[in-house]
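All protein chains but one are shown in place.
So, chain A:
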Amino acid sequence: MQSQEPAALQLRIQELEAELAALRASAQEASGDIVTSAEAREEQKESNENLPLLLDEYRRYGRQMIMPEIGFDGQLRLKRAKVLIVGAGGLGSPAAAYIAGAGVGTIGIIDHDTVEHSNLHRQIIHSTSKVGMSKVESAITYLKDLNPNPTYIPHVQALTSANALPILTPYDLILDCTDHPSLRYLISDTAIILNKPIVSASALRTDGQLIVLNDPPGSGPCYRCIWPNPPPASTVTSCGEGGILGPVVGVMGVLQALEAIKLLSRPAPPEQKTTSMTIFSAFPQMAFRTLKMRGRRKACVACGEPADAKDKITKEAMEKGLIDHIAFCGTSAPVGLLKPEERVDVREYMKVRDEGKEHTLLDVRDETQFGICKLEGSLNIPYSEFESLALAEDTASKIPESLQSILAKGLPEAPIYVLCRLGNDSQHVTKQLKDAGVAGGRVFDIKGGISEWAKSGVSGPFPQY
């Protein structure tokens, strides 16, 4: 017995140890700390409490850490940094990807939009399978796959004067990747109040612009120092109206990420710095140009001392809702130039065609858009030709010759139907032609333009662009 005792005890000890291990594992699983013991072992291998970065991070960021411009300390600063990206569109997509890839520790993204097919040629973190999903959710899905280490904070909402202060407060740097002047003023005013720098970029057609504002914080100019007054709303063109080439806005978003990485990885802000704006043109010959900008404006209502202290944009004024950035920038009122009887909807116009009624279809889109798709038998005279005519009493004599010759070709009294892309320009032209007494005043605007024609499907499948 005595000789058997140690062996039996040994066996019992082994059994108990196995039981204990199993109990420990199930307790960990239940507490949700570690999902599987295999992952737990992986985790232990990956982190070492004596190291400030995960082993994965050394591998991941090695190529940028070995550069003296970043170095190990710069990488740690990036990891500690919190960035808010306002807008997950053409600028925000590439900016977010590079910022996440570089290992910025906390990344917030705010946008209220959902992914659409027309975004995908430039908004590279979204994809066809995400159409209809919120842009923020789509972006974070992509970014987590790219780099699971940062903390991602979704803000699925529009940035407004009412929520900007609390939303921006936790972040160190704001990336302005928005698409409207009112948002650009809002971001700037809020960032000035909170003493945060802004990396701002914009793009349209084949051009881009980039500027770092309020840098160093407290002494660099703000958006209002450079642009004290907003442009007239009628001169503001969106990418939807003017067009945008994907790589052009992409370049600008990448440059924003670059400025953000430089700013966040540096040991301390410089005491003083001249502000420059970088402009990029893709055509005719690709060119970057660096422009020397002014510093702070002493009387700036946001960052300076305005002559009348009441004009100063303060935290209190923002909180009380006294600063209305949308009203400040104005809105182009919806075009409502015509009486209901001067307009037809796409179905009524389809009837005119079906019944073979004699008429002229005047398409006032520009030649480039006319080249994409058109209705059979339409006459193209771009809106710009009408727009550049002064709206005078003698407009009739100035009507483009091409239209005059059509009118002379035997359709002088046949009605004219005017079509454009969305149904705004066509109203102006309809009014102009009516005022000039063309076609005996029988000129009609087609509501909603060729876009509504396509959407309604009155003539079967038709291109939407």
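In the analysis below, contacts are C-beta pairs under 8 Å (C-beta built on N, C-alpha and C of every residue); 3 or more make two chains touch, one makes a residue touch a chain; residues count from 1.
Convention: contacts and distances are computed from a predicted model.
Enquirer: Which protein name, taken from UniProt, belongs to the chain you can't see among "Geranylgeranyl transferase type-2 subunit beta", "Methyltransferase-like protein 5", "Ubiquitin-related modifier 1" or "DNA-directed RNA polymerase III subunit RPC3"?
Expert: "Ubiquitin-related modifier 1"
Enquirer: Tell me which of A:108, A:150, A:208 or A:423 is the one touching the absent chain.
Expert: Per the contact definition at the top, the residue touching the missing chain is A:208.
Enquirer: Out of A:134, A:161 or A:178, which is the one that touches the chain we can't see?
Expert: Final answer for the missing-chain contact: A:178.
Enquirer: So which of A:74, A:87 or A:150 would be touching the chain we can't see?
Expert: Going through A:74, A:87 or A:150 one by one, A:87 is the residue touching the chain not shown.
Enquirer: Quick one: say which of A:154, A:230, A:247 or A:304 touches the chain that got left out.
Expert: In the full complex, the listed residue that touches the missing chain is A:230.
Enquirer: Which parts of chain A face the unshown chain closely enough to count as touching?
Expert: Residues 87, 89-92, 177-181, 184, 201-205, 207-209, 226-227, 229-232, 235-239, 242, 244, 249, 252-253, 277, 279, 281, 284, 289-294, 387-390 of chain A touch the chain absent from view.
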